[in-house]
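Let me begin by handing over the structure; questions about it come next.
Removed: one protein chain of the complex. Kept in place: all other protein chains.
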Amino acid sequence: MNILGVPILTFLVFFPVAGMVVILFLPGSRTKAIKLAANIFTGLEFGATLLLLTRFDAASGDMQLVERLPWIKAIRAQYLLGVDGISLLLVLLTSLLTFIATLSSWQAVQKRLKEYYVFMLLLETSMIGVFLALDMLLFYVFWEVVLVPMYFLIGIWGGERRLYAAIKFFLYSLFGSVAMLVGILVLRSQHQTFDLTAMVAAGSVIPAALQGWVFLAFFLGFAIKVPMVPFHTWLPDAHVEAPTAGSVLLAGVLLKMGAYGFLRFSLPLLPEAARRYAPVLVVLALVAIVYGALVSLMQKDMKKLIAYSSVSHMGFVILGLFVLTPMAAKGAVLQMVNHGISTGALFLVVGVLYERRHTRLISEFGGLSSRMPVYAAVFLVMTMSSIGLPGLNGFIGEFMILMGTFPVSWLWTAVAATGIVLGAGYMLWLYQRVMFGKLSTPANESLKDLTFRELATFLPLVVLAFWIGIFPKPFLAVIDKPVEKIIRIVNPAHFEAPR
Amino acid sequence: MFVLIPLFPLLGAAVNGLLGIRFFSRRAVGATAVGAVGLSFAAAVAALAGLLRSAEPVLVKTFFTWIPASVVRTAGGKAVPFALDFAFRYDSLAAVMTLVVTGVGLLIHVYSVGYMAHDRSYARFFAYMNLFTFAMLILVLGANLAVMFIGWEGVGLCSYLLIGFWFTKDAAADAGKKAFITNRVGDFGFLLGTGLLLFALGTIDIAGITAAVEGGGLATGTATAAALLLFLGATGKSAQIPLYTWLPDAMEGPTPVSALIHAATMVTAGVYMVARLHALFSFSGTALTVVALTGAITAVYAATMAFVQTDIKRVLAYSTISQIGYMFMGLGVGAYAAGIFHLMTHAFFKSLLFLAAGSVIHALSGEQDMRNMGGLRKRVPRTYLVFLVGALAISGIPGLSGFFSKDEILASAYASGHYLVWGLGLAGAAMTAFYMFRLIFLTFHGEERLAPDAGRHLHESPPVMLVPLQVLAGLAVVGGYVGLPRVLGGGAWFARFLETSTGAHESHLAAGTEVLLMIVSVGASLAAIYAAWTIYVKRRGEPARRLAGKFKTVYRVVSRKYFVDEAYSRIFVGGVIAAGRAADWFDRRVIDGLVDGAAGLARRVSRLTILFDDGVVDGAVNGVGRIHLAASSLLRRLQTGYVYNYALAVVLGAALIITLVITVF
Partner (left out) sequence: MIPIEAVVGLGLLIFTVGLAGVLVRKNLVVMLMSLELLLNGVNIILAGLGRHLKSPRGSIFALFVIIIAVSEAAVGFALVLAYFRHKKSYDTDVLSDLKG
């Protein structure tokens, strides 16, 4: 399928670049035109990803719409793109969140508009590239490109300690991705190709000991991105300092890249190592769930609180991936999407207040419910979605992960479930301190409720939260086959007939 | 038909929540909310009629696949596909519950129209109330544990929102949060129990669980564990030991909320859930015993705290905890129908009591402290009358509904040989009668002790509030006759009707014993009422004060709720906060410290490498340069920089070349 004569996946990856070019040619003084162009391009990009749905066959677990061109012949690197259910959901999430983040920047960003939107579009290209690339070198290139715009988004449009945060983010990620590059090169030397599908098809040809080392290399790369405890401390800093849109994309998409990497590479390419080290990762995930929740309970800054809640939630995702059962893994993939929706929305929620009051300290607020009823409702829905209230999206993911974990270990399930109790604790406490009580700070007296544009940014996320919570079947149907395929590779024993 | 039951409240909540808040008049909001519940009640009645006509005892309606199938490896090593349907299950148990929820709910909604008439957030209140009704109905109708869990958590959310309805009061917001989080602790058990059942049986459908358990597909130990985990969930929702502390605080919500959620419906969800899974609980004797003992102990324990409360609503809250203890007692001795019977009658008389208390509070412009009441019998005579009916019903006076249900539980406990449970139950009955009449005497009898400005607007409530009260009073009187026991000439129709969903329960008591038990319990209650009359009317509370003065420590401990709240907040809340603080410190100082330290170390290392670079690498490079320098410093002498020297060199050079050219060639 082609759009404007370009194969659709290539179109999806590079359409934002076209937007960049257009914005670069617009004079910097015409701010409205720049904003409009950025919104139109991200909107069209989202439309194009929806178009992808029409050509996608959910019944297949294989890569679809594959585009293959020679790239660097000398090392047999290819320009290889393809999509399966997992990438499909993540690409949809990416384009939707980028669109929303762009829309939410309309008022929030005032300085150096042109560069800002150029970086946003570059970020979109690289993120979508990460999810669509099937050639590991190409994947690595997109993976690294992501760092650049995010670095600048934090470093230029961030808060007070933006430079510290940006550099920390960059160095951390770079450290991880260099380790990952080593892993990729080892895989290349074993398989004589960078082609992921070919590697998966070849089966496990790598000796177990070497698998362990490659797994470790990938682990560093992905665990930092997720982030897993104890590699998580870049996250709160980056989130606190990043502009709202940056936080939305950071939490909504960038963190998913790590989990996606585990699912796409570590599990199917290194099955023996994955099986061997799964308990270690599960324990780290459990630590993250409880630890993230506890730390989050103590935060005074709203963004930091939500950042640590991300650590806890991503712990759930990693738990779901590494108990190696299909139910938990599907729950984990869905939870990736859910976390993107609810945490993305929560960062927008904080952004709304930050835009009005220029502070994120919880103690500065209180009693806002009476001034901002619509805002209170949106905030409440997203809080509930985040703590996994049944009927909203978060529950489905958590429930599947917990139910998929129980047959493997009741103890793991019990520890993970305490995260749900603690989650209710920190989120409701946050909600209470911000929204309930009396209006104590005079500056809050004149707060305006959500504007129409702000409501428009929240609406799709609210709708999705309910949709996935009540009727998750379309989403689960898409990821059913590909996830099951991966789990079959890594844990075939699960599917065998009784002994 | 039963599908429609939850639909109307959902629509009502959506209309009022989305449109009503902005656009509707108060009348329209009230009409929408009451109409929605009314239609729902009508649907529940019609559904019951349908069920009675139907040959099938259980109707199931599957809407769609909620969570598609995944392979799950169960305890037996089998790999089975597990999928979850979004489905409703309607049987006699669900029929009773839907009728109670929508019926009592309807009356409370009508009452609220009057009670909340002056509140600013009228539409928001009714949207929440309708949403609550919807969630409760989902909980009742859910065909598997996961769908039930939607309702289970949904009512928790609505309870949170309604307790904290007056969110500008910190106490209200705190109470809402406390309720939700305590419930979450229970949900922890619920989820793990669900997981265990899934692991053990490969299904969490009510029908599947029942069939599997009855088919012997479950080890006793597993059944006990699963039942106890689920029961932990029940203790959270139904405010039993150890998770009861949230309910008294929940009285911060508006009074209709206390009546609907914290008396009639939500708090009985745990009872309902245990009855729903009666097969599982019956399978494990240990679990049943735990249920019975927890219920019995809670019943007495909560009653003691009701003795010393001075807040009219808090007395009723502890009474609710105590009465739900009764229900669990009934379930725990295997008399599921009796437990549900008490659930129903309790819904009538307890919501009646709450609403009547609300009427008193309304009349006194918000006063809730009984020490500032007294003598109200003449000022609000109609309220007094219905309150008296409720108090007599809850005290188990023969002829009223509470008598039948309570006696059935006590008789079942005695018959099953749980004499300890029976004894506690009997004590609880007497204590109930005592604190209820203490409340009545303090509130309605004696001299008026009103605060000066409270008495000024003293008035009887409007008809919109009184009519629901009178209807509930009627139900509190006659509601018990559907379960009239055989020994009194009835047919125990209620229990027979429920047999299809909670199983048959044989009572092995001789008729004489049963009558004797009744006489004993009624006698105990009457004695307690007399004691209350003596203490609080005849002697004007003097003995109570003397007793409190004599046993100061005991009085203090009981009135401070045995310091359980303090202990919980020290141990659990304090523990979590301390853990959070430690984790936060660890994160900032240790992990981030390590990271920043590593960065610092990298900088220091880079300084070291600079030295190495300077000394060795650059040294080598510079060495080469230095040799050049030394050589060139010799040569540089030639470069005088004076033009004439260069000119001379040019001339000499030219001469040399010319000489060479001439001589060589």
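As written, the chains take the letters A and B, and residue 1 is the first residue of each chain.
One rule holds for everything that comes next: a contact is a pair of C-beta atoms (placed from the backbone, for glycine too) under 8 Å apart; a residue touches a chain by one contact, two chains touch by 3 or more.
Bear in mind that the values here come from a model prediction, so they are computed numbers and not experimental data.
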What shown chains does the left-out chain touch?
B
Which of B:Val554, B:Ala647 or B:Leu660 touches the missing chain? It is B:Ala647
So which of B:Arg27, B:Arg53, B:Arg603 or B:Arg637 would be touching the chain we can't see?
B:Arg637
Suppose we count only contacts with the excluded chain; which residues of chain B make the list?
632, 635-644, 647-648, 651
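The rule we apply is simple: only the chains that are shown with their structure count from here on.
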The chain A residues in contact with chain B across the complex are 168, 171-172, 229-230, 232-234, 291, 294-299, 325-327, 330, 367, 369-370, 373, 384, 389-391, 395-396, 399-400, 402-407, 410, 413-414, 417-418, 420-422, 424-425, 428-429, 432, 435-438, 470-473, 476-477, 480, 484, 494-499
Quick check on the complex: what are the chain B residues that touch chain A?
21, 64-68, 70-79, 82, 86, 124, 146, 149-150, 152-154, 157, 160, 164, 167-168, 170, 173-174, 176-177, 180-181, 184-185, 187-188, 191-192, 194-196, 198-199, 576-577, 579-584, 587, 591-592, 595, 599
